[in-house]
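Below is one structure, written out as structure tokens; the observations come after it.
With one protein chain withheld, the remaining protein chains of the complex are depicted in position.
Read from first to last, the chains carry the letters A, B and C; within each, the first residue is number 1.
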């Protein structure tokens, strides 16, 4: 599997290898110097070669897909990434933890600390409170220190990653009013997963721009949970999700009322200081707003600002690749932090441009 | 030219026939029962067949492009559409009006009533105040009655059309706070015109989503001028423009604080009443947000709502085809109103779907 | 339904109104001066408004979808378009004909005169030979005279339309060797219909170009049937189908060995003469090859040539909009011919560009 031996490397299993998050974990981990994929797992396709469904992996991943039995996984791997739909991880993860596996969960099942809130937004039964308690919310630039040495990480959602990295420094500094926040978010279609529906039909999406789940997206409580924690008060946001006719990329355009007089340069300086030493956040110079393509295929989150004295508001623009920093890339970043390795190990991918 | 004779029809000249607004006027006017194109005009390509640059017009428009001499235009036409860049119309239109031609101007040169404001945002010298005074701002659903019988119409911008149709009823009704308005607007690339630059290069735009001119777009004063008039107070808006990797379509996503408790149904009812009898505004049922593709190629503006009791805000979503309702289609709607014809004459295009 | 009364107009029913062929028939027929849609039909969605699935038809088609009972259809309509999948029309059409309805069938079920050949390529049971006999193959520019006055037309496939219009004049003239023909065809995704599958998933198609059914596409026997008839000998073609990341459009790039020395101009002249008086075929000047966008939304078929003395071959390029000239538009053209109306009645759509 791949060109790596398994010598001293940490052995990785990926559950959900036939989804977009799973195959992206495979792509990114091929270049990781301290980890090696030893099992690719799919409950629905176990026993068949992964290249049947993903011909781009021909000659790269040659072994067959495995099933989801925790004991079998434990026999092959040290760490498991669960790139499963919400409602599935909640049932699967406890068994994996019991086998002593380290788990990084990419579903949303363990992000919301309050079970009732989870159930309201996700329409699934919440996991046991003990697991919700144990799961560390792995937004690396904000909570990286909590991740180190832990066994169970809940990887953040794509929209929350772009949004929280864009808002937290300003809220921490007290520069913006947390209850004035409006988030206008846009995502490429890969965010909807590989399942087929009219929503992802090419002829319906191409040459089209549409909103969905306005004020109803399940990422809202995740954003509010962190913002409330940072602000020290209950924060409620307006949140719009929109589908862009492209495959990868999220832009979160955020609006807030300023608590004082700050210009673009103030924001650039504040954010550069906040993210000093963090390799994956790039704060743009004043007057330069990031575009999604400028992070495509990479683990970067790029941020730009427009503070407007005419209106007393700031516009903050944040972009990520939804499958990398918004999913598989950040999950590997969490692996690195969990294992005590350098944060950017195996993640030095330059954006694919054009 | 086309299949129509020129019998009793109003004769039309189109200046700027080699731009996207110009060729869309040609497309739409082919089907108009009371108007006939008698001259297609381009200062840069006069003397050559239009199908050289636009092969899709082969066998449809067979005469050569004419030049911009006002007297020659007046000899061939009754009404002129000037689909020229800003800064060009301001110089050209006075001569056309002097020749007794009726003019519908698609540039932005005559939209801003205050010359100084125009110069600040457009970076061109403003036209004489007399022309600014004379020009009727032809946002048909709001000012259609002022258009009737006039000789000189300033056709609204694409972003202002989508935005104002989405905001004015709520402001008129006093339901939203005019100074809380945030407009997150997105446009297809045709809005940038046919000029070549890195900004419109396929490889730079495809699989990309980017912001531009944040809080600096020249359509801001046009929006604020009308909103201030409707609100009866000075209104200042936050306005973001973003480029979608598609050719046609604008979505304006608008946010405002509610002045009272209103739900989605209230908004639907308010807007349906406001636009009663106007054939081109379609207010969607509650919980249904319009998508740009649902108006592509047509003169419709579709509007949907999400009033949110959690935040006390409303999200209003409005879509148009930027080249039709945002340019050529509304210009023909203005022709109809100007001439006292039915508003939707020759504009019965069903959206092209998919 | 629509703005038309039903005065003296021919009443139209559309079976398969929830597919792309069906909604395109609706779009195009809105502007037809002698036909009026009186029933939109869908076996799967009968009883619901069509705008539920196709919001772009809001306010345009306001009645509910009807069911497929032949007697009920006959009570409402004079002519039926059956825009149904292959295998469905073969069962439905006989009942419609028995009710005295005129039928234009857009499925492939009645195109192949030999039942065994149909069954080999389509994997469905062939219709009764009597119906295969009765059905006129409605490739209008080639067999238009046979269509006039008939009651049952089999509308050609999209690939065969583009391909046959591009090849027949040269074969008729004896300029190319019919058994040297290689057809490299490309289609937009709408050709796959509205059904959902991985094949039409946006993230799989976007930024991708792929071949499918190489030498196995069910349109091969349709092409060979006509070419053999024209050539007066059994013709066998090499035929590749490929998916382009766009919604609409087919390009057929065709290669053949020349039987003599002919240059581009010879071909242009031959084809212009062959298609003289046919409003929907546009033969391009030498050195100009048509692009799919130049016919988008219209009923045109544009053709260009590159005869190459170096190789003794000619390359013929033909483009259509697969849903218009390749389906709904040609079906209406057949309606016109069937009823003895002008061929282009209600079909004067200028291509949508850009």
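In this text, a contact is a pair of C-beta atoms (placed from the backbone, for glycine too) under 8 Å apart; a residue touches a chain by one contact, two chains touch by 3 or more.
All values derive from a computational prediction rather than experimental measurement.
Although one chain is omitted from the display, it touches the following shown chains in the full assembly: A, B, C. The missing chain, though absent from the display, is touched by one residue of C:27, C:124, C:219 or C:293; that residue is C:293.
Touching the missing chain, out of C:172, C:197 or C:238, is residue C:238. Note on the undisplayed chain: of the listed residues A:190, A:241, A:311 or A:336, the one touching it is A:190. Residue A:295 is the one among A:295, A:317 or A:338 that touches the chain not shown.
Touch with the chain that is not drawn comes from one residue among A:35, A:57 or A:220, which is A:57. Hidden from this view is one chain, which touches chain B at 20, 188-190, 194, 196-198, 200-203, 205-207, 245-247. By the touch rule set out above, chain C reaches the unshown chain at residues 182, 184, 186, 188, 203-204, 206-212, 214-215, 236-238, 240, 242, 244-249, 251, 253, 255, 289-293, 296, 304, 306, 308, 310-311, 313, 315, 317, 319, 354. Contact between chain A and the absent chain runs through residues 3, 20, 23, 26-27, 30-31, 54-60, 190, 194, 206-207, 247-248, 282, 284, 288, 290-291, 293-298, 302, 348, 350-354.
As a convention for this text, only the chains that are shown with their structure count from here on.
Residue numbering at the chain A/chain C interface overlaps substantially, since over half of the positions present are found in both copies. Copies chain A and chain B of the same sequence differ in orientation by 180 degrees, per CA superposition (steps of 5).
If each chain is reduced to the average of its C-alpha atoms, the one that sits nearest the average of all protein C-alpha atoms is B. Relative to the C-alpha centre of chain B, the farthest chain centre belongs to A.
Centre-to-centre, using mean CA coordinates, chain B is 35 Å away from chain C. Inter-chain spacing, taken between the CA centroids of chain A and chain C, is 46 Å.
Residue positions 206-207, 247-248, 290-291, 293, 296, 354 of chain B are each in touch with at least two other chains.
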